[in-house]
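A single protein chain has been omitted; all remaining protein chains appear in their positions.
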Amino acid sequence: MKTILPLLKRIAYSLMLLLAVIVLNFVLVHLAPGDAVTAMVGDMGGATPELIAELRVEYGLDQNLPTQLFKYIAKMVRGDLGISFTHNLPVIDLILEHLPATILLVMTAFFMAILIGTVLGIIAAQRPNSLFNHLITVISLSGYAAPVFWTGLMLLISFSYYFPIFPSFGMETVGFRGTFLEKTFDVLKHLVLPAVTLASIYVAVYSRLARASMLDVLGSDYIRTARSKGLSEKVVVYKHALKNALLPVVTMAGLQFAQLIAGAVVVETVFSWPGIGQLAFNSILRRDQPLLLGILFLSTIMVVVTNLITDFTYRILDPRIK
Amino acid sequence: TPGFAGPKRGGDYIIPVVQFPPHFNAAIKSGSELATPASRIFVALVQINENWEPEPYLAKSWEISPDGLTYTFHLLEGTTFHDGKPVTSKDVAFSLETTKKNHPFGPYMFGAVDRVETPDKYTAVIKLKQPHPALMIALSMPLMPILPEHVYGEAQGPIRKNPANIMAIGSGAFKVAEYNAGKSYILERFDNFLRPGQPYFDRFIGKKIGSPSSALIAVSRGEIHHLVVGDPRMLAKLKKEKNLFVISRSTSGVGSVNYIEFNLRKEYIKDKRVRQAIAYALDLDFVIQKLHQGMTHRSTGPIHSSSPFYSDQVNQYEYNLEKANQLLDEAGYKRGADGMRFSLDLTYMPVPVIEHEHKMIAEYMKPQLKKIGINIILKAPADFMNWYSTLAKWEHDMSTSNIFMWGDPVIGVHRLFMSTNIKHRVWTNTAGYANKEVDKLLNAAAVERDIEKRKALYAEFQKIIAEDLPLYFTIEDVFHYGFNKELMNIGWEIWGPGYESMYWKNGQAP
Amino acid sequence: MRQEPLLQVKGLCVEFATRKGNVQVLNHLDLHLDPGEALGIVGESGCGKSMMALSIMRLIPAPPGNISAGQILLNNSDLLQLNEKQMQDVRGNEISMIFQEPMTSLNPVFSIGMQVSENIRRHQSATRAVAREKTIQMLKAVGIPVPELRIKQYPHELSGGMRQRVMIAMALSCQPSVLIADEPTTALDVTIQAQIFDLLKQIQQDMNTSIILITHDMSVIAEFADRVAVMYAGSKVEEGLVRDIIDNPHHPYTQGLIRCVPFLKKDPGTEREELNEIPGVVPDMRLIGSECSFAPRCRYVMDHCHEKKPPEVQIGKKHHAFCWYLEEGK
Amino acid sequence: MNSQPVLKVENLRTHFKLSKPHPFAEAPIVYALDGVSFEIKRGKTFGLVGESGCGKSTTALSVLRLVEPTSGSVKLKGTDICQLTRKELRHSRRFMQIIFQDPYSSMNPRTTAGEIIRSPLKILKIGTPQEQNDRVEELIKLVGLRPEQRNLYPHQFSGGQRQRICVARALAPNPDFIVCDEPVSALDVAIQAQILNLLMRLQREFSLTYLFISHDMAVIQHVCDHIAVMYLGKIVEKTNRRSLFLNVKHPYTKALLSAVPTTDIKTKRSSAPLKGDVPSPMNPPSGCRFHTRCHLAEACCFEEDPRLREILPDHWVACHLA
Partner (left out) sequence: MSNTTNVTSMEVEYRPDRPLVEIWRMFFANKAAVFGLVLWTLIIFTAFLGPVIYSTDPFDLVGAPMEPPGEEFLLGTDYLGRDILAGIIHGASVTLAIGFSATIFTVIIGVTIGVLAGYYGGWVDTVLMRVTEFFQVLPALLFAMVLVSLFTASLYLIVLAIAVVTWTGIARLTRAEFMKIKEREFVLAERAMGARNTRIIWKVILPNALPPLIVTMALGVGVAILFEAALSFLGLGDPNAYSWGYMIGSSREYIWDSWWAVTFPGFAIFLTVLGISLIGDGLNDALNPKLREL
C-alpha cells in the first residue's frame, strides 16, 4: 500500500497533465488560421463548395470548438485518435506503424549517448585537470554545438557519398529478401548514421554531467570509507562511486528524453528515417490536425511514461526515496 | 531505346516517392503522387500519346457522332479485374459517374456528360449535353480509372471510406500487394493484363524518400531505379552518374505553369503599370539560364507550350529596368529618401520539392525589385494551410503559384480567369480579375469543336492576359528523368513514362 | 620490560600543493602506539590530526597531497614502502579507521549489511553466507538490536548513533590491530557519545585492539585515552600519560587549551567567571617556517622562539614537550 | 533590579505540517515545540539545553517569529510578538536579534564584513549613512576586530572572527534581547572561550538579555543564570544554575549530566546513562515523553503527561516521580 499509493498519485497526476496537454494542443491547433478541409481540398487540387461542406461535416469541423474538443476527448478515451486527413487512415494505426522506427532510433541514440557520455565523464573525472580532460570537453561539446542537421548532412556527404559505407536513407532496403539475421544487419547498417547524429548532441550533456557528479562523489566521505576498507580503486570507482554518480545522470536522461524525441524530427528528415518525426513534420506542413494532435499526444505520453520510468529507476538506484 | 533481344521478364522496379499517396483511388483524388501508382493499377478507356492523340486502351475502338454529342466505345473482351471478375461497360458507366461526382475536377471534366448508356457488355455510349473537346483527355489515366462497381459501388458504403481505396482492385498491369502507409507500397505483376506479355517487371515498388538529396544518392547507388528531378540544380549531378541516362521532358499532359499572382484589390498593385513594371524588372532569362541553369522554359501565358492551343504572340516583358522605373514614375510612385517607393508583401507556395519554382523566385524577387524601389517583405507560409488561407482570404499582395492544365485548358485554365469564379478558394480567380471579353472568349472556347477556331480564341485570350497581367506567367518546368541504364523500352504518354512496356536488360534489377 | 611499539610514526612530513604555494600540514611528526593502548591526539581544528590519520592509512588525496618524508612502521615494516596493492591488504584489515561524520561516511545506496560484509569478504575471502554470519555477529557486538533485519536497511534509515556503530562494526570486522577513530562522536549527542565510547572501550578490551583516538575535546581524552599527544599546527607540542598532561601540563599551548575549556562543575556557584583564553588564531600553515609555530600566541614568547624549532624537553618518564621556555627553565 | 521580564514566553507551541504522502493521508505533524513557558529578566542569560532535535532552535525561531508559532504568546517588553502585524513586527526587530550556530553560513558570502554589520541599520533605516558608517567602525572595534578588516569577505576570516562579525551585526541596532543559537558549537575550544567571554563582557556593558542555546552542559553551566532542559519539544526541568547542578531532579537531566565526560578521573562514569535514541517528534510517546528511555518509568508515566511543578523554590520539574 505504501509503495502503491504514491505510484497511483503519480499516475493520476500524469493523466491530468495529459489532459491539459490535449486541451492546449487542441485549442492551439484549431485557433490557427485556416482549417483542415481547405488543406485537404487544396491537396486535391481544388474542389467544389459542396464537397468542402460535405467534408466539413464528415470531419465534424462544422461544430463549435468546445463540442469538437469534447467529442475528441470522448473518442480518445476509447482509444480512437481519429482519421488522418492526408493519409486517410486511423491516426492510431499510422502512429503505431511509425513508432517502432522512432523508438529504435531514439533508444539507440539515447543509450549510445548515455553510455559514451558517462564513460567519457567518468574517465575525465578521474583526471580532472589533464589534457585528456580538456580534449573530452572539446570533443563532446563539439557534438553538442554543431547543429544536428548539419552533423547529419556532413556525415551523409562523408560516409554515404564520398565513402559510401552506409546507406543514405531509410531504415531498410525495400524489398530486401534475406534471412532474419541479414535483415537485422541491413537495418543496423541504416541505423548507424542517424543514431550517431542524434547521439552526438547528447554525449556532451551526459559526459559533463557524469564528470561533475563523479567529481563530487569521488570527494565524498563514503568513498574515503570505501578506500579505507582496502577496496581496489576499480571497485571504489565502479561500484561505490558510479551508482551514486548515476543519479543525476538518470534524472537528466529522463528529462532529456522529451527533447530526444523532438530532436528525432530533424534527424529523421535528414536521413529519411520512416519514423514519427517525419510523420510529425509532414503533419505540421500539411496541417493534418488529427495526426498532429495524435503525435503530440503520443510524445507527451512517451515523456510521461519515461518520467515514470525515471522515477522508478531512481527508486531502485537510490534507496533514500521511498 | 537500345536493345534487340525481345523484352525480358523479371526484376523489381523501385521508384522514389516524395509525397506518399494516402490511397490509390484516382477517381476521388488528383495529384501526381497518386497518378503514378494508380495508372499502374487501373486502366482507362484510352491513352493519349505524345502528339495529343487518343490511342486504344480498354476501348479497342470508338466512334464520335458528327454533332460531337455521342461517343461510342467498344471495349476489349475478356479483360478482368485483379479479383478475376470481368470488366464490363457497366463498370465504365459507374466509373464515369463516380469520377464526375468525387473527383475535384469532376465538374470540369464531365460536367458536359448527360448520361452513359450500356447497350451491351462491351459497348459504352457517352451522351453529352453540349460539345466537349476535352472529353478524350478526361477519359485517360489518371483522370478516370475504370473501377469495378462490385468493389467500389454504393453497396460497399461511402466511397471515401472504402478500404479498397488502399488495397485497390483495378485491371491495370500491377496489383497491390503491400501498402505501408508513409513508407512504401509494393505492386505485383498482374498476369491477366489486357496487353498480352506486359508488364515485364515482377514488382513495382514505391519507396518514400524524404529529401531530394537522399534520393540522388539512392539512385546513384541503385537503391531506386529512376529519379525525377524537378529541380534543375540536381540535373548536373544526375547526369554525372554513370549508371543513369537522363531524359528531359515537360509533362505536357499535366501542363504545369508557374506565375506570380497579383491581388488586384490591393493598393499599388491594382495599377496595371505597377504590375508591368514588376514584370519588366524580373530577368527571367537570368532565372532560367542561371538559377535554373537553362533547365526550365519561359512561359508566356496560362496555356502550356506543349498544348496545341499555345500562342507566343504576346508581350513577353523583356528584362528592362529602365522601362520598369519609368512606368512606376508615370504611375506617380516617387522614390523616398532610402531609394524605396513602397513595400509589398510577397508570399509563395510552400512546396518543398519544387522550391526553385516558388521560394527561389520569391527570394530572387526581393533583391531584384529593390532595384526599382519596391521593398519586398517575404511572408514565408510555414505550411500549405497558411498560404492557402492567405490567398483564399485575398490577403496577399503577391504570391507565386502554379497550376496544372490537366490536358485541356477547359479543365485547368479557365478557372483562374472567369469572373464567375472569383471565390474564397485557391486556384479560382483569387486575383479578382473580371474582364467581360475574357469571359466571352473562354465560354466560346469551351464548346468550340473546330480546333483552328478554338486555337484562335485561345490566342486572343493569351494576348489579353499578357497585357492586363492579372497573373504574370513566368516559367514552365521541365522534368528530368534519370533512368537506370539497364532499363529498356521506355514509353511515353503525355502524363509521363509508361512503365508497362519497360523491362530490365537482363531480366532483373542490377 | 618495554615492548616493541605496534605502530611507529617517524619524522612524518605531509605537504599539500595549493595555488598559493606548498603547505606543510605535518611537520616531522613522531608518534608511537603500543599494543592494546589507547592513544589520544588533541589539537585545534586544522592542526593536522586527520592528515596524520590519513597518512597512516595512506589515504592522503594525492595530488594535491603528498607524504614528503618519514616512515610509518607497522610491526617494524614501513607502510610507505608498500605498493598500492599491498597497502589495500593492510587497510581495513590490519589498520581500520572510523570517521567524524557518521551521516556521510556510509554509502547511501548500499545496504549496511553489504557494506560491512564487503570488508569481510575482501580480506578474509569468505563466502557470502559466512560473511553474512560474521556481519550479523559484528553488528550484534556493537549493540545493534535485531541485526538480522538491520542488515537489509540503508544508512538513511538509521540514526547517527546507529550509523557510527555500523562504522565501528565495519572497522572491526577483520580484527585489526590498530583502530584509528577520527573524532567519532563530534557529530553526536552527549548521551550517544557516551554509548559509543563505552562500546569502543569494551571492544578494545575484548579484542585487544590498539586505538588512536583523535579529538579536540580534552575531557573525552581524559576519560578514554591512556596516553595523549597534543598537536599544534602540524607538529606535536607535548606528549605524555593522560594524568600527567591534564594535571600537569607544561607546554604553554597545552596549558591554555586545558584552561580555556569550561569543565562541568559539581557546584557552579552563583557568579559567573571569565574563561581563560588563548589569544589569536591558528596560523596559516603556509607561513610556518622553522620557528615555533605557537610563538605568536604564546605569553612566554622569547626571541629565539621565532628563529629555531623548539627542542624536545623530557619532563617525566613518558612525558615530554617541545618548547624553548621549558628548555630555558630547566 | 527591574523585576519586569524582558521576555515572557507562555505555552508556546510550534507544529510543522509536512506534505501529505498521498491525497487521502493526513498530513504528518512534527510536534517540534509543544507548550513551552519561561521568562527572562533584564541582563540575564537564560539557557536552553537538550539533545539534537529536541526543539531548541525551533524555540529560538518561534520566539523571534521567524517561524510562525502555532499557539501561545511571546511578550517582548510587554508586547505580544505573535499578535503584531508584519510592519509592526519589522519595527520591533531592532530590539531583538539572533546569532546563529554556523557563522559562515549566516553571512551572505558576497558582502564584506562592513556591509554585513551595517545591513540591520540599513534595513531598519537607522541613522544616516555617515552615522551608520561610524557605528560599524565602533562595533568592529568592540568585538575585537581591526577596522581595516571591514573590507574583507566572510571566507577570508577564521571561524572565531566570523562569529565576532555576527555578534557585531546582532549588536548593531542596539537590541535589548539577543538569541544565541549554539553560538560556539562550531568553534574550536580555544576560540569558544574567546567568544563566550566576549558575549559575557558585552552583556555586562550593555545589560543585554540572552536566550542562550547549547547542547553542551559545561558551556551552559558556565554562562547561564537560568537553565531549562528540553526533551522532545518540552521543558522537563527549569531552574537557576546552582539549583540545577546541586539538586538535579529529573532523570533525564541526571542522565545528561552524567553523560558529560569530565577530566576528573575519580568520578569516571561507569557506563552510558541512557539507552537507545531520542524518539521522533512526529509521533511522540504517550504520557511522559521520556518514559521510553527512563529506567525509573512507572505505569503512570506511560499514561499521564507530567506537568511542570515547582518542587523547590524556583525549581520546576516535569516528572511524576520527582
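As written, the chain order gives the labels A, B, C and D, with residue 1 at the start of each chain.
Everything below uses one rule, namely that a residue touches a chain if its C-beta (ideal position, glycine included) is under 8 Å from a C-beta of that chain, and two chains touch if they have at least 3 such contacts.
As the structure is a prediction and not an experimental result, all values here were calculated from the model.
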Contact partner of the left-out chain, one of A:Leu7, A:Leu69 or A:Leu153
A:Leu153
Among the options D:Thr79, D:Asn108 or D:Asn247, the absent chain makes contact with D:Asn108
At which residues does chain A meet the chain that is not included here?
17, 20-21, 24-25, 28-29, 31-33, 134, 137-138, 141-142, 144-150, 153-154, 157, 161, 204, 208, 219, 255, 258-259, 261-263, 265-266, 269, 280-281, 284-285, 287, 292, 295-296, 299-300, 303-304, 307
Missing-chain contacts on chain D, rising order, are 61, 64, 66, 89-91, 93-94, 96-98, 100-102, 104-110, 112, 119-120, 123-124, 148-149, 151-153, 155-159, 166, 169, 173, 186
Considering the whole complex rather than only what is displayed, give the residues of chain B touching the chain that is not shown.
211-213, 216, 231, 233-234, 236-237, 290-291, 350, 352, 355-356, 359-360, 362-364, 366-368, 370, 377-383, 386, 390
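By our rule, only the chains that are shown with their structure count from here on.
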Rounded to the nearest whole Å, what is the centre-to-centre distance of chain B and chain C, using the mean of the C-alpha atoms as each centre?
91
Between chain B and chain D, what's the gap in Å when you average each chain's C-alpha atoms?
89
Chain B to chain A touching residues, read off their complex
12, 14, 20, 22-23, 29-31, 102, 104-107, 160, 165-166, 180-184, 186, 203, 205, 207-211, 213-215, 217-218, 221, 223, 350, 352, 382-386, 388-390, 392, 404, 415, 423, 425-428
Please name which positions on chain A make contact with chain B in the complex.
32-36, 38-39, 41-49, 51-52, 58, 84, 86-89, 93-94, 97-98, 156, 160-161, 164, 167-170, 173-175, 268-274, 278-279, 282, 284-287
Write out the stretch or stretches of chain D touching chain C in their complex.
51-52, 158-161, 188-194, 196-197, 200, 215-219, 221-223, 225, 241-242, 245-246, 255-257, 259-265, 268-269, 271-275, 277-278
